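Presented below is the structure to which this report refers.
A protein chain is absent from this complex, but the other protein chains hold their places.
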Amino acid sequence: MKLKYFAWVRERIGKAEETIEPPPNVRTVADLMAWLTARDDAYAHAFETPKVIRAAIDHTHVKADAVIAGAREIAFFPPMTGG
Amino acid sequence: MKLKYFAWVRERIGKAEETIEPPPNVRTVADLMAWLTARDDAYAHAFETPKVIRAAIDHTHVKADAVIAGAREIAFFPPMTGG
Amino acid sequence: MSAPVTIRIQDADFDIAKEIAALTMGRTDIGAVVSFSGICRGSEGTEKIAALTLEHYPGMAEAEIKRHADEAMSRWPLDGLTVIHRFGRIQPGENIVLVVTASQHRQAAFHAAEFLMDYLKTSAPFWKREESAGRADWVEAREHDDAAAARWTKS
Partner (left out) sequence: MSAPVTIRIQDADFDIAKEIAALTMGRTDIGAVVSFSGICRGSEGTEKIAALTLEHYPGMAEAEIKRHADEAMSRWPLDGLTVIHRFGRIQPGENIVLVVTASQHRQAAFHAAEFLMDYLKTSAPFWKREESAGRADWVEAREHDDAAAARWTKS
């Protein structure tokens, strides 16, 4: 699946997008953040306060307990500040 | 004092303004409407339902019990429908 | 600097973009601009309307709008407001009234514009006459509008 990062999440991770294949035990958005956090310090820094991180699956906002199976594109970003 | 009439009040009375000197016992806006009503049928028609008639003294909305002493200009008109 | 308040009663049409620009041009302190324009409709229910004629009370119209503009300025942190109300004969699709409010804050701009429109409807001395199918009738005031204006009354 494709991952996308925006704003300071993107800056901390150091890339705007990547393609990953998480193992089957990574079931939810929260699992995915934890799994990425364990990979290296850049992700750990981006996701250091998981409750401020927002996520979207295939262009729809989701909560951290959303199941990621079947997702084509998952995005992580800070709270939005448009308008 | 000068009286002004607008919209269908003006049409029923048949003039846009006039100058009158009501007697001293005509104290309030309601008294003035009653006094005019007694003058002729045109006023009686204009003021036949006094509670729908709005009044202003010197460009400020007033209620029927407002005292007219000292007024330079009193206006009578239907409920407003601008905007 | 006190915020600019512009009130005009005119028979000519107005230019919304020009009025917005007049409030915001050269300023970098305004974050939100709300405009409301009221337009003459071509029908009222099932009845076709050929035109409206707006009568007003010169002098009082300006004074009454000024009073409500001042109240809006005191109730919300506004950086400027403009109210233009036309009179005379107005055809369907033409502008009738414009309110523009500018503020640092979007809610102030929205609420002040809504407040001014509610009061224009119920307390500014203007009267509409509708021409339709050869008749011309004065428009009746609507209780709905009185209720809208009453929302803003402090208890």
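We just call them A, B and C in the order they show up, numbering each chain from 1.
Heads up, the rule we're going with is that a contact is a pair of C-beta atoms (placed from the backbone, for glycine too) under 8 Å apart; a residue touches a chain by one contact, two chains touch by 3 or more.
Small disclaimer: the values here were computed from a predicted structure and weren't measured.
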Q. Thinking of the complex as a whole, which visible chains are touched by the chain that is not shown?
A. A, C
Q. Which of A:Ile13, A:Val29, A:Ile53 or A:Ala75 touches the chain that is not shown?
A. A:Ala75
Q) What residues on subunit C make contact with the chain left out of this view? A) 15-17, 20, 24, 26-43, 92-93, 104, 106-107, 109-110, 113-114, 117, 148
Q | Sites on subunit A contacted by the missing partner chain, in the whole complex | A | 4, 6-8, 56, 59-61, 75, 77-83
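As a working rule, only the chains that are shown with their structure count from here on.
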Q. So how far apart, in whole Å, are subunit A and subunit B when each is placed at the average of its C-alpha atoms?
A. 72
Q. Where the CA atoms of subunit B average out and where those of subunit C average out, how many Å apart are those spots?
A. 26
Q) Counting only residues that touch at least 2 other chains, which ones in subunit B make the list? A) none
